[in-house]
Every structure is written in C-alpha cells, then in structure tokens.
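Have a look at the structure that comes next, please.
For this view, one protein chain was removed and the others were kept in their places.
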Amino acid sequence: MISFKQFILLLRGLLVTLEISLGGMALGTVIGIVLGFLRASKNPIIKYGILVYVEIFRDSPLLIQLFVIYYGLPILFNIDVPAIATAFIAITLYTSGYMAEVFKSSIEAINVAQWESASSLGLPFLYTARKVILPQAFRLAVPPSVGVLIMVIKDSSLASVIGFVELTRMANIVRAQTFTTFNVYAIAALLYFVVCYALSRMGRLLERRTLCSE
Amino acid sequence: MYTIHFSVIFKHINPLLSGLIITAEISVLTMICATFLGVLLAIVRMSGNRLVYGLSIAYIEFMRNIPLIVLLYIVYYGVPSLIRGFILTPFVAGLIAMTLNSSAYEAEIIRGGLLGIKRNEVESALSLGLTSMQVFLHITIPHALRLMWDALGNQFIGIILGSSVVSIITLNELTYEALGIGSSTSRHFEVFILLLGIYVLLSVVLSSIFRYVKLVFLPPRKL
Partner (left out) sequence: MDSTTISQEGNSVIEAREVHKWFGRLHVLQGITFFVRRGETVVLCGPSGSGKSTLLRTLNGLEPIQRGELCVAGHPVTQNRRMLIELRKHVGIVFQDYNLFPHMSVMKNITVTLRKVKKLSAKESQDIAYQLLERVRLSDKAKVYPSSLSGGQRQRVAIVRALVLNPKLMLFDEPTSALDPELIGEVLDLMVQVAKEGMTMLVVTHELGFAEQVASKIAFFDEGKIVEEGEPRKLIHEPDNERTRKFMGQIGLK
C-alpha cells in the first residue's frame, strides 16, 4: 500500500490535471465559439479551412499532437519550452476542434427564425450573434461540453509522456519510489474514475433538464 | 539555425510501414474482441439478474471513466507485479487494455442500437408468422446495425488513434517507429507532422469506407 504522503502527492497531481484540463478547455472553448460562428460563413475558404482545422484535431491522436508541439515549439521560437506550456497549448487546440463542432451544432439548432426576427427588427449582426444567439447556444452546448471536459481530463494523462507532472506522471513517480506498482496505478485510476464519473452524472442530469425545459 | 527538411525521413519508409502493419494488427484484433465483449455486455446489461446487471454497469462505467494509458500501465506493469513470473508482451498487454476500454463503449452503442428497435416492428413481424430466429436475423439485426453504424465507425477510428498510446510500453507500432526515426535523424518535428497526416488519412479513409458501406448495404428505408 502507498503511504499517506504519497497519496497526497497523487492528489496534487489530480489538481494539476484538473487545472490544465479546465484551463486548456476554457481557452479552447473561446476559440471554438468563434470557429463555430465562422462555420456558417458563406466564404468557401473560411468554411473549408475551419473544416480542415477541426478534422486535424479530431482525427489524430492527442499524443501525436503533443509530440508535434513539443518538438515544434523550440524550433519555431528557438527557446526551450517547459512541458506545461506544451501541454496547455496542445489541450487548447485539441478542445477548440471539438468545441467548434459543439457550437456549430448548437448554433444551427437555434431556429433560423430567431435570426430573422432580430434582423427584421433592424438589430445589427454582431449584436444579434452576441446577445440573441449565443446565450441560447450556450444553454444547448452545456451537455456535450461536459462530455468534452471528461474526455480532456482523461486525455490529459498523455501529457505525462512529455514529462508534464499531472496525475499519471505523479503515479509513475510514486511507483518508482515504492515499487507497489499495482496499487499506485489502481488508486490513480480510481481518482480519475471518481472525477469523471461524477461529471458524467452531472452531464446526464443537465441533458435531461435542457430537453424538458423547452 | 534549424531548417525543416522532410526529405531525410523519406529514406526511413520501411520502419514506418512495419509500424503501420503492427498498428493495423492490434487495431483490428481489438475491434473484433471489443465487439464480442461488447455484445456480451450489452446482452448482460439488458438481462434481469440484478447482480450481473450491477456488475456489468460497474464495469462499463469504470472502463469509460479512466484513461487508456493508466489502464495500460495497470495491465502491463501492475498485474505482472502481483503475480510472480507472469509476463505480458507489449502487444498482448495493449490488446487487453484496448479491448477492455473499447468494449465498454461498444456495449453502450450496441445497447442503444438494440433498444432503438421499436416493439411494434418485432410484434408485427411475429404476427406475420415469422419465427423468433427469423425476426432476429432479418429485422432486429439489420435495423440495429443501421442505428449503430455511425457510432461504431467512430469507435473503430478511436481504436486506431488509441493504438498510438501503446507505443509507450514499447510496442513497435507506428508511433514507436516514428519516435525511433526521430531519434536517429534528429528530425522529430518532421516525422511527427508526417505521422499526424498519416493518422488523419487513416481516419478519413476508414470513415469514408463506413459511409460507403452504409449507403450501399444499409439504405435508410424510411416510410
């Protein structure tokens, strides 16, 4: 069994996992919202450009994306980049691809009549997008967003490979200290499970509420 | 000054190809095993027995909420440490971990497909005189397949992408070989960009195949 101090280490790793997941996802969501709106554009370059962007980040393993950024950033900026920066950037881009899809669907789900009402009243485009469509899109986007968050928390474990110290990396470290391999990883798995399962139950509750309140 | 040179890595196509073969092998085997296990779980999940029902739900929820890499560590490092003399090859360990993981998702997909079939369909088929077996083969399975097809395709793509994780425990699949080429040529960046493209290509090809099969063999047949 692992000691109490080591358990605390794992908890600290969990904290880092949550921080990087939420942080990366927050920024990724902002990018995703913009991309989601742009998707509706009639300009073919923008439309297909965003499609390509989304497909790249959704159809390739996060591990490879991490490697590309890990080796690519020092080349581009000629400096040593800490693992946390790599992890943050990779998670941001990764989530932006998924969130762009989520928001594209949410925005499209809002009846086109809302756009028509707003423009018939003379409201300008940007205002309509911000104050009429987006608030409604947010409500629709919450259940799938929870799913993306759960996915990100799990996939953040891959950042351990490039040396970023989150929960999985911490588990590796503790394992090296104690040689109780199975226990360490089992406890780490349980920690992931508790967080993700709780979030998934919340997500299911939210999904039911958005469906019923219309 | 570091200049980006792609040509150097083209001399190393061979290891990439052998890596691709291993990726294909482990992915296909996982797809088969996970589907079998998924079907079993789906049936068990829909059965009446409370104990078995509870166990299957626990299994599914657990596997769906932990990262693949941690499961991989448990299978490859954790279990052998408990049992003296028990060793797993990276391939087998990877196969087991990915199967356990995917089967949980597949169980839900399959259950969704089976539940999607409305009772009236089955009842009217039975009233027309078809036997239970015939109904199962000609009505239930095709309809369920149609409902599950997209989700199943996505899951299979996920398996291929997930196989990259097994490189961590030194399985010589695509990603592992790429790491090797990167080390020997010091062109890590170029190799991984190429690898990104390869995985995207694999995903796109697989999803196109799935879409094609859906159009040809599983037409919508709306009323």
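Per-chain residue numbering starts at 1, and chain names A and B are given in the order in which the chains are listed.
The rule we apply is simple: a contact is a pair of C-beta atoms (placed from the backbone, for glycine too) under 8 Å apart; a residue touches a chain by one contact, two chains touch by 3 or more.
Computed from a predicted model, the values in this text were never measured in an experiment.
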For the chain that was dropped from the view, give me its touching partners among the shown chains.
A
Touching the left-out chain: which of A:Ser3, A:Ser41 or A:Ser117?
A:Ser117
From A:Val132, A:Ile173 or A:Leu190, the answer for touching the chain not displayed is A:Val132
Interface residues of chain A toward the undisplayed chain are 111, 113-114, 116-124, 127, 131-132, 135-136, 139, 213
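Simple rule for what comes next: only the chains that are shown with their structure count from here on.
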Of chain B, residues touching chain A in the complex
2, 4, 61-62, 64-71, 73-74, 77-79, 81-82, 157, 161-162, 164-165, 167-168, 175, 182, 188-189, 192-193, 195-196, 199-200, 203-204
Per the touch rule, the chain A residues reaching chain B in their complex are 55-56, 59-61, 63-65, 67-68, 71-72, 75, 150, 154-155, 157-158, 160-161, 168, 171-172, 175, 179-182, 185-186, 188-189, 192-193, 196-197, 200
